[in-house]
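First the structure, in the form of structure tokens, and then the observations on it.
The complex appears here minus one protein chain, its other protein chains still in place.
On to chain A.
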Amino acid sequence: MLHVISPIMRVIEIPMLALQRVLGINKLAWVFLFPNLLLFGLFAFLPVILNVVYATTGGDNVLLADRPYVGPRNFGTLMDCSNYLDPNSCREDKFWRAVWNTSWFVTLQVGMMVCFSLLTAVILNGEIRARGFFRSVFFFPVLLSPVVVALIWKWILQREGVLNAFLDWTGIGGFNWLVDAQWAFGWSVFISVWAHMGFYTLILLAGLQAIPRDVYDAATMDRASPWRTFRRITLPLLAPTMLVVLVLALIKGVQTFDEIYAFTGGGPGTATTFIIQYIYEEGFAGAPRLFGLAAAASLLVALVLILLTLVQLWANRKNANG
């Protein structure tokens, strides 16, 4: 192998040495970083800049050259509200309905996700029969495409779906789950938890298995009850992992779109319209296409996600420093 690589390296060495002579050893690092920076700039940084530019323009043209500069008007439209708690008092009521729906969704979904993932991880970490099988079962929904998840549950919950057929058979009688705002929202939370729980369970399971066995042995010798062991040993030692799970679930929760869009389309009315769907509909699905308003809304979402990421970084650093 070496006899193949050596000649190649000798060939590469010539221009690299020349470059080093010209740029100096410190600046040479930029040459190595350049391909990665180029990709990052093209696919991450440039879109962000473009988004900022679009957010300050109006009209329905795609090309920037055809879009008039409107300054912060789009942000003003989104924030024009006499009472932020009441979307009906806002100029862009659909945006604030989406904001509040997302807030409620994230609160419920993340809370349930963390609780159920923890419970499942603790159970799967114990000495139970067919443990490997159950670990796979809980992880399986994570492998499904969001659209498949949505279609499966739509098939179950629609008026003439599997659940209503079962309820009819038992004599309880069916219910139009997807036409009632509260039920549609509740099912959206449930489906999202069902679809993603396996991923967080896996992270928590890894965290549980990293807790040294001897701590539990000491607790057993001290005759600590299982609940006390869980509260005083498992939870504190699992806290860093739980924090990661919490922040990841929060970020993912704010970004919720595809499976709920395919499941309810955001309805009934706007009951399950979340912020990313609002951005999609304003920018791409509706007429006229309000790219400026959609860009402004997406920057506000980005701001929230940046804050959440900073919290995660801060928490990680705090944990790392003990």
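One rule holds in what follows: contacts are C-beta pairs under 8 Å (C-beta built on N, C-alpha and C of every residue); 3 or more make two chains touch, one makes a residue touch a chain; residues count from 1.
The criterion applied here is as follows: contacts and distances are computed from a predicted model.
> Considering only the chain that is not displayed, what protein name does its UniProt record carry among "sn-glycerol-3-phosphate-binding periplasmic protein UgpB", "Ferredoxin", "Sulfate adenylyltransferase subunit 2" or "ATP synthase subunit b"?
Options "sn-glycerol-3-phosphate-binding periplasmic protein UgpB", "Ferredoxin", "Sulfate adenylyltransferase subunit 2" or "ATP synthase subunit b" narrow down to "sn-glycerol-3-phosphate-binding periplasmic protein UgpB" for the missing chain.
> Of the residues A:Ile5, A:Val22, A:Ala44 or A:Leu63, which one touches the chain left out of the display?
Among A:Ile5, A:Val22, A:Ala44 or A:Leu63, only A:Leu63 touches the chain that is not shown.
> Which parts of chain A face the unshown chain closely enough to count as touching?
For chain A, the residues touching the absent chain are 58-63, 88, 91, 93-94, 97, 159, 176, 178-179, 181, 184, 264-273, 277, 281, 284-290.
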